[in-house]
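The complex appears here minus one protein chain, its other protein chains still in place.
Per-chain residue numbering starts at 1, and chain names A, B and C are given in the order in which the chains are listed.
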Amino acid sequence: MTDALLETKAVAKSYGSVVALRSVDLTVQPGEIHALLGANGAGKSTLVKILSGVIAPDSGTISVNGRSVTMRRPPEALKAGLATVYQDPALVPDLTIAQNLTLTAIDEDAVRSRLTAMGLGRLDFDAQIRDLPLEVLRLLDLARALAHDPQLLLLDEITAALPSDQAEHVFGIMQEWKEKGRSVLFITHRLAEVLSLCDQATILRDGRTVAQVEPRQSGERGLVTPMLGEVAAELEAATSRVISQEAPINLATADLYSGGKVNGISFELRAGEILGIAALEGQGQDRLFELLSGDRRPDRGEVIVNGSPLRARSPYDAIRRGVVLVPSDRVLALLPKRSVRENLAIPLYNRVQRWLGLVGDEDTRTNKAIERLSIDTRAHRQVRRLSGGNQQKVVIGRWLANGFRTLLCFDPTRGIDIHTKRQIYDLLKEVADTGASVLVYTSELPEIPLLCDRVLVIYNGRIVHEQDAANATEEVLLSAAHGLEESA
Amino acid sequence: MTVADLPGVRRQAASMRLLADHPLWILGGVLVVLIAITGAIRPSYLSFSGLRNTVLLAAPLGIMAAAQTLLMLTGGIDLSVAMVATGAAYVAGNRSPSGALIAIASGLLVGLIAGATNGIGVGIFQVNPLIMTLAMAAILLGLFTSWAQTIFTGSTTVAPLIKTLGGGSFFGNRVPYNALIWVGVALVVMWLLKRTGLGRITYAIGDNPIAARLSGVRVWQVHLVLYTLAGLLAALAGILIAGRTGAVDLQLASTFLLPSVAAAVIGGTSIFGGVGSYSGTILGALILSVLNSMLTFLNVGQAIQQVVYGLIVLLLAWLYAKVTTER
Amino acid sequence: GDGASGDGGGDEGPWTIGVSNTLVGNGWREQMICAIKAEASASGVIDEVVVVNRNGGPTEQIADLESLISQGVDAIILNPTDREALNSVIEEAIDQGIVVVAVDQAVTAEGAYVVTNDQVAYGRLGAEWLFEQMGGTGNVAYMRGIDGVPADTDRDTGFQEALADFPDINVVSEVFTGWDPSTGASQALELITTQQIDGIWTSGIDYTVVDQFAAADVPYVPIVGADNNGFIAQLIELEGDGLVGAAVTNPPAIGGVGASVAISALQGENPDQEVILTPQVFDSSEQGDLEGLYDADQQVGWSTYVNIDPYTSYEAADVATCQGPGE
Partner (left out) sequence: MTAVVRRRALNLRRHGWSIGVWLLLAVLIGWYVLLIPRFGSFQIASIIKNSLPLVYLAIGQAVIVITGGIDLGAGAMLVLANSASATLMQDQPFLVTILIGFGIILGAAALNGFVGWIINVSRVPDIVVTLATSFIYSGLALMILPGPGGGTSAGFRILFTGSDDGTGTSFGFSLGMLLVPVVIAAFFMRRSRTGLSLYATGSDLNAAYLSGVDIRRAKVIGYAFGGAMAGLAGLATVAITGSGDPRFSIGANATLNSVAAIVLGGVALTGGIGSVVGAVAAAIIVFFLSPILSAMGIDPNTAQVVQGSLIVVVMMIAGLLALRRRRAK
């Protein structure tokens, strides 16, 4: 066997008292797609940051093509042949695409041809990053990384923010890289992707390498068991829940229109129901959630909460009526420098009447939320130090601590490990069982039958398909989402 | 990822970590050292009256810095505090013939109006706080200069009660009255920040205004309340300064502006919001007060004073950052 | 006036006077402007006073002066920020037939009228009074203005001249108040409570210094100040409590003198190119004179020494109302 392309030995890294990596061994051979797996907080992103020169390890060795390397800055990793697409976009928001490329001294044409291959050929390079949707940024990040023609491509949860059609482009590129005899280190929480794409998988748990397996042989269970250790979860089938047609309608919309993005949406959501929304990227689902959560007012039509119209000037009005939002982007929802507790308690104080003094049962409420979501509070003093999955739990936990009637979740499991995902499914069902309503948009279509009772497919700002979630196959949903079947 | 993740960052020793958990100890230590140095320059400073002076001079600064702290925690700043203080003091001085209480109330009214206007500008019209308050200072200066010749003519000597509150002491002339007021303000501000919903929201807005909004906080309300409160605190500080100087003019508090920011910053409040405490600011104000005494006693020209002042502020901030920057 | 500048200071009015000042909100400067307006009104030959007033240095003042030239004023009265820096603009104005009068501080421009208080004498006269009052021996606190500003430098010259004649006088503290009352108050409090001081010379920051004696509960020492209404009031009211002091005049009414010089120049009367007012010393032993100076209805920073013979022709009340012609 020749030298491995990348080999790390006993890499460790701590942040103060939080140990992010204890001892990571990873070997990536040339010409393979290698999955890096682990629950939230296992240390995947930390390893990626070390491999791309963003942070320095406390100890351990890294060698590329058999030669030991130290990378103190991102450009040094690039020089060593390692290019990374980080978990968070690494494009400068106030510059244009062209300027971002100039900044990194990357040839525009190379990026352009990459983008064309991904179906983004018409992208205006004078557009400001700030104005571009997240998926475009992910692909742009990818195209930029490819322009370096790296030996090893590191992809940290790139597919988490991508709708399935665009994820396909990424898979194509991974294949291409493999065929070229180069390698890809691929981080994802979607095990299906691992099973179908990856040749090898290294699994981290609590900052330690616990296994290296060949996914095609081990199967899903073979991945999950080492990943989760003792708590290895059952992969249950969809549970069908029965929603009484007499249950009150908690949330409804009547012919909503907004800025050409939402073009006449009407639906009803009953107490106890979990309603899924499926859509490709950019079909108006984000605007719909803005309207429902009181962040924006519709041009036409109404949002109806418990039978009376919601005329919200700000999210406060919706929250007061019991309609609360878990946004897609955690960065929007968290107070990064404050503690978990404060993050959870914030909505308790959105009313002026409660400004003087603290709510008596603040502690009980927040503790309950922490327990119920089993939030890992090792780094509780500042939420920014939590792993992505735990951050997401905090955002959901906030509403558990506060109370609500209708929960709007926009892609709540984005970037969440399989165990936590289960926890969130169970939690949402539990919440629904107590008579609340849940509206979920998810970019992962297989989630729909696992989580929802009913599903709406949105295309071009309109509902084009509706059905029971339990029988919703990915194929049916996908074709509806492409607008191929006009039915309502 | 944050800057703290960047390379070149060393790990801290355990003792440093202990200090990092209690950054106020450092400030306390610095204060003691400065007092000792000042005492070495002028031994008689280490006496009841010397220390009383330090507190007496720090109190209005500390109150003004409370305004600054509240706003800095939201990511804002108030560059109009000095002019609001001056305006309030001017009105209080001018209304003194009608009695001290009316004078104080009229002075506070100035703070209320100016602060609320700042709050409306920042909260509702989204004007950058630095610019809003800078402009407010200019506007107030213009208004008061012309009012001084029209509606606020006459006496500018403050009422005896205000003099006593601002400059007097009790307990054998050892404890300044203004220190009592400062303690009161400090208790209220610390209670607000630590033990109330408003405090929680204040930190939240400074940390991430979008998250606060999505949690149902109406950010403009918080701005309105806090800027108004800051205006009131600045006005109170101004009235106390007037009491100490005995009379008012339109430049009364102008020298307090930069120190009010410096006190909060030295005390560990982040100019970007979301991090800080009033207890730090209190120590910051005391440190600056001792520093001023030290410079007075040094008997050197302004050139050296300015250099020394700048260097010490820089070194203090550096020391604080070094110990508290979490890695 | 008619916009016809440049054709010489002819002898037909009415004329327009432009005023350039670079310190906003300063009581002394405001009164100076009021005195200009009052004299312009009283003369009956001026139909407009255009004031450009903002905080700034020579650069700003050059721009303002050029703007006044462009506006076609017939005379310019300025309180210069610099002795030399404005000369070419002033000469440009004079070339265009504009009468230029520098008040308070001198300029060296050819053809400009200069009206100043004798700052060297100010420093010397006050110091001499103080040192004599102290019996030629003891500790003096020397409270100056702003380091590097010509008026402060001149006063220091006078002070040092006086000091040279009193070998047993010790200057134990030399501080810069920045001409800021609250800074002066803090420094005074620190000084009188931490060392033996037998006399205080102030550069016009006087009434707030006097107030500190009561705050510190320390007996008064002889003090030199300026002709501020608040200080005069203290010299009268606190005489019984043992306050001894002297007010050395540095009247803002010098603006009125400047206006009067400008007007005679416009009328073709060829006034003296240079007017230097010698300060008067009013001390607390002449209570009658002090009472003549005191005006209970005026602000502390106000100078009631407004009628300066033979130059001014207004009533004291005209200065207080601060209205120019046509306002």
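Throughout what follows, contacts are C-beta pairs under 8 Å (C-beta built on N, C-alpha and C of every residue); 3 or more make two chains touch, one makes a residue touch a chain.
These numbers come from a predicted model, not from an experiment.
> With touch defined as in the header, list the contact partners of the absent chain among those displayed.
A, B, C
> Using the definition of touch stated at the top, determine which of B:Leu18, B:Ile131, B:Ile151 or B:Leu187 touches the missing chain.
Looking across B:Leu18, B:Ile131, B:Ile151 or B:Leu187, the contact with the absent chain belongs to B:Ile131.
> Give the residue, chosen from A:Asp94, A:Asp109 or A:Glu246, that touches the chain omitted from the document.
A:Asp94
> Which of C:Asp47, C:Glu92, C:Asp118 or C:Asp289 sits in contact with the chain that's absent?
Of the listed residues, the one touching the omitted chain is C:Glu92.
> Given the contact definition stated above, which residue among B:Leu61, B:Leu193, B:Ala262 or B:Val290 touches the chain not shown here?
B:Ala262
> If you put the missing chain back, which residues of chain B would it touch?
Per the touch rule, chain B residues meeting the hidden chain are 1-3, 6, 121, 125-128, 130-132, 134-139, 141-143, 145-146, 258, 261-262, 265, 270-272, 301-311, 313-314, 317-318, 320-322, 325.
> Over the whole complex, note the residues of chain C touching the chain we left out.
Touching the missing chain: residues 3, 5, 21, 24, 50-60, 62-64, 66-72, 81-89, 91-92, 146-150, 153.
> What residue numbers in chain A mark contact with the hidden partner chain?
52, 54, 73-75, 78, 84, 86, 88-95, 99-100, 102-105, 120, 122-124, 126-128, 131-133, 136, 259, 282, 296
Here, only the chains that are shown with their structure count from here on.
> Measuring centre to centre, with centres taken as mean CA positions, what chain is farthest from chain C?
A
> When you take the mean of every protein CA atom shown, which chain's own CA mean is nearest to it?
Taking the mean of C-alpha atoms per chain, the most central one is B.
> Give, as an integer number of Å, the spacing between the C-alpha centres of chain C and chain B.
Spacing between the chain centres: roughly 33 Å.
> Would you kindly tell me how far, in whole Å, the mean C-alpha position of chain B lies from that of chain A?
43
> Roughly how many whole angstrom separate the Cα centroids of chain A and chain C?
So the centroids are 71 Å from each other.
> By residue number and range, which residues of chain A touch two or more other chains?
Residues: none.
> Using the touch definition from the top, list the residues of chain B that touch chain A in their complex.
1-2, 5-9, 11-12, 17, 195-198, 200-201, 203-204, 207-208, 210-218, 221, 225, 274-275, 326-327
> Across the complex, what residues on chain A touch chain B?
Against chain B, the touching part of chain A is residues 14-16, 49, 53-56, 58, 72-73, 88, 293, 295, 314-316, 319-320, 325, 327, 332-338, 342, 345-352, 354-359, 382, 384, 398.
> So in the complex, the part of chain B that touches chain C is made up of which residues?
Residues in contact with chain C: 42, 44-45, 47, 49-50, 53, 56-57, 141-142, 144-145, 148-149, 153-157, 163, 167-169, 173, 241, 244-256, 292-293, 296-297, 299, 301-303, 305.
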